[in-house]
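Note that one protein chain is taken out, while the other chains of the complex remain in position.
Up next is chain A:
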Amino acid sequence: MNYFEKDLTSLHDDLVAKRISVTDLVQATFDNIAATDPDLNAFLALNKDAALKKAAEMDEKGIDADNILAGIPLAIKDNIVTKGLTTTAASKMLENFVPIYDATVVSTLNEKGIINVGKTNMDEFAMGGSTENSALKTTKNAWDYTRVPGGSSGGSAAAVASGEVIAAFGSDTGGSIRQPSSFNGIVGMKPTYGRISRWGLIAFASSLDEIGPMTRTVKDNAILLSAVAGHDDHDLTTSTKEVPDFAAELNDQTSVKGMKIGLPKEFLGEGVDSEVKDAILAAADKYRELGATVDEVSLPHNKYGVAAYYIIASSEASSNLQRFDGIRYGHRSDDVKNLEDVYVNSRTEGFGDEVKRRIMLGTFSLSAGFYDAYFKKAAQVRTLIINDFQAVLKDHDFIMGPVAPTPAFKIGEEISNPMTMYMNDILTIPVNLAGLPGMSIPAGFAKGMPVGMQLIGRPFDESTLYKAGYVFEQATDFHKQTPKQGGKN
């Protein structure tokens, strides 16, 4: 089976009514992965024995009719640590790393009865936008196996879009949930900074990293965010704000009537594919038809987002990745004569080119004599980017635009030019810099490939994004299209 015709609610009903057992559902998921994944390459590791054992226990115990997540199989990006299950961040550095604890999102999901079927491929340490920077595998786009799935959460996006799983978790530092969701025609939420605990997320850029759900429908996404959001004593950047039951607000009465939507002119400017632009303009018309107003707004500092981001994110990465020294865990070089060699040779052998590039950019930006010119300047520009968003969101309920300037590009097409790759993030990066919630939802097709629309909201107002996304989804059928190549059985 694949998950194309299913959502969390219908799966839950099937499990409660015993139309399918948890064991059969989990086994069917692994059968589908076995048929699909040799071509798709979404998974780095499968959790087969533990998943089937947990499924059997749940069948024995019976499904709790009040717990929609009980017995639901899903996948986890491989930079989120899972106790006893290899977690590599798609790096040779961690190829054999077996965590001794679960990330908070994983332990929360486990307690709620989900079944982790495996770990998904990604750009090494989440650095990249095509999953081509994985040191371990090349994941394909679920819609076209010659194209990239996006990144860095490319494995999670491809696994959901191909019907291998109903949902997956990813992480987003500069667009890594939203862009692959856009490229694969699924729903991906990067929540507000502080909404979800990052305890157990292998740190890339700590002032930007967020974890979030990737699903086929807006409602499923809302269910999963409510399940994992909230304060965690292990991540003191998490907010103590109450977490709404986001999905409870999505029903026949949900409406965008009277909502004010801002469409930044900078989001439809130079470099944005004309078919992508058309899809977003059509979506704006759809929102008008549904009773919202859409007017043009401006985010004047948006164009500086990429430069500011690559200084800030690389600086934080250069610091976070110092921990990989070949001593306590991870790769240790065999070619060593002294302790210095352990550090240098282990890191040189263990990291791929993109990771080295970012570590060096960060080290440079923070080094004596350059700090003020680069890091401090970028942190000041970050303030201006935040101010731009605040000015627009003061009198707009949310902002809409494309997720990425283009649909998915060909494998191998852009990987040799880091600058081209970096500029692809121009529409997603500012949202991380400002810590705002941003969601990608299917909004059309360009050159036969899915186009995602990005909805950006006020801090901790994921609720408005889910409502607006849900209303759009109900009024369109883009999310019902499925890739021909995915879901082999």
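In this section, contacts are C-beta pairs under 8 Å (C-beta built on N, C-alpha and C of every residue); 3 or more make two chains touch, one makes a residue touch a chain; residues count from 1.
Here is the rule we use: contacts and distances are computed from a predicted model.
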| item | value |
| --- | --- |
| Listed names "histidine kinase", "Aspartyl/glutamyl-tRNA(Asn/Gln) amidotransferase subunit C", "2-succinyl-6-hydroxy-2 4-cyclohexadiene-1-carboxylate synthase" or "ABC transporter ATP-binding protein", matching UniProt entry of the absent chain | "Aspartyl/glutamyl-tRNA(Asn/Gln) amidotransferase subunit C" |
| Full-complex contact with the absent chain, from A:Ala308, A:Ile429, A:Val451 or A:Val471 | A:Ala308 |
| Selected from A:Ile68, A:Ile359 or A:Leu427 as touching the chain missing from the view | A:Ile359 |
| Contacts of chain A with the absent chain, listed as residue ranges | 97-98, 100-101, 193-194, 207, 233, 236-241, 301, 304, 306-308, 310-311, 318, 325-332, 336-339, 341-345, 347-348, 351, 356-357, 359-361, 363-365, 367, 374, 376-384, 386, 418-419, 422, 433-435, 459 |
